[in-house]
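Note that this complex is displayed minus one protein chain, with the remaining chains in position.
== subunit A ==
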Amino acid sequence: MASHESQMPSQENSDQDDSDVDDDNFDYYGEDQFEVAMYENRDDRPAGTSYRNADADPIDPEYFEYSCLQICDVERLLNECVEALCHAIPVTPALAKVLLHNHKWDVASLIRRYKLNCHLLLVETHIKPPKPVAPSSTGQRFTSCPVCVRSNLAYSELRGLACGDQFCRSCWVMHCASQLAQGASTAIECMEAKCSLLCPEDFVLKLLGDRPDLRAKYQHFVFQDHVKSHPELRFCPGADCPTVIRSKSLQAKRAVCKTCSTSFCFRCGIDYHAPTACATIKRWMIKCADDSETANYISAHTKDCPNCHACIEKNGGCNHMQCAKCKHHFCWMCFGDWKTHGSEYYECSRYKENPTVAQEAVHVKARRALEKYLHYYERFENHSKSLKLEEELRGKIKQKIDDKVNNHQGTWIDWQYLHDAATLLTKCRYTLQYTYPYAYYMEPGPRKELFEYQQAQLEKEIEELSWKVERAETTDRGDLENQMNVAEKKRLTLLQDFFDK
């Protein structure tokens, strides 16, 4: 605590050097994620502060370096790119923006390509027409606007891009307004049918000079487009959150917005999903959206006794079932004989492919495919529900700690380990939840067996941890902390072996 407080004044005083300051604080944030949670509501870190992932260890498979930027920081960053390009090659800032936007903001490659063949680059970026404009077409011919068919226009009324196509100013303004209404900004093109030249920013802003509402809208849209085209930048997916996350490596790792605390996968922008890959989780989510209703119905109602095939409805929480008809004892989750569940209970988290599946009739195959899906889906959903319940538990623990501290039963530091345990439990269960989509799409083989072995190990340790956290009052502190270490180790081992960023 003392070190944190001593850092505070220097942080507040140094908006400029915030990244350096944060490096000093780095170990602090790295060691103790709970402190971060405690202070996340306080705006005590200056804008643009680098905010590292909880685990600072570079060997950690989830280690991810990123920073949270505010709009002004992003604008500064983009302007620096524009300036660098304008400095290196003879283009206006507006054209530099068009070039950068269409080439992933890669200044070095743009300079190289410009020096190699500037004409080709400008044509490909829709800045210059492919064929040079005939000089006669810019003469007296254009006294009428082909869009509004007004004739005898003063030459000063006409506007046009490098293609030489000229239209009257009011038509251009309406064109921009109608393009903006459709959401286009950086993609506004020349009005001529076969011309695809892009209108640069200065051209549009000049046209919209007396329309402040449209100007603001245009600039807002352009900013959004620029952030989206920049490979290192992502808008925070949180509702109405203006924060932009920046990372130099495009990896499928967890980024946490420091403004709204939204946690997401940096590559695809949806909920973080290690160890499952972005493409796989997308398939899984689509599948769940399609099948979950059927799955809910089937899993909620029909389950047959594995011995006598009597239809059984689950009426209690216990997974140890006894068939009312044949008195067979079995496990509700895996249908295995309950006898095997004493010593090797967690065997039932593993999905076993049936080797004779190929010889079976189509409808049996379909049933098997559904069963396989349900197996993983149920576990995925179950952990999702558990996460919600454990979130409540975390709140209760916090309350309990507060009560204890208020009653002078030790200081807050003495009880902090309880909260750490609950936080770690959430983290581990979250990873465990996302191991199920991964396993569902895995090909059978030794690698899948290894994965399912590790998954079962993780599941076992997490359930043990969950049990101990729920009964933290009566659990020995050393025992709980030991369990925390074991669970986290299992989680990291699984990620190290199977999480390909």
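Keep in mind that, in the parts below, contacts are C-beta pairs under 8 Å (C-beta built on N, C-alpha and C of every residue); 3 or more make two chains touch, one makes a residue touch a chain; residues count from 1.
We adopt the following convention: contacts and distances are computed from a predicted model.
Considering only "Ubiquitin-conjugating enzyme E2 G2", "Rab proteins geranylgeranyltransferase component A", "Vacuolar protein sorting-associated protein 11 homolog" or "RING-type domain-containing protein", the record for the omitted chain gives "Ubiquitin-conjugating enzyme E2 G2", by its UniProt protein name. Only one residue from A:84, A:174 or A:260 touches the chain missing from this view: A:174. Here one chain is not drawn; of A:132, A:183, A:410 or A:444, the residue touching it is A:183. Touch with the chain that is not drawn comes from one residue among A:193, A:239, A:289 or A:413, which is A:193. Residues 146-150, 167, 170-171, 174-175, 178, 182-184, 187, 189, 191-194, 196 are the ones on subunit A that touch the missing chain.
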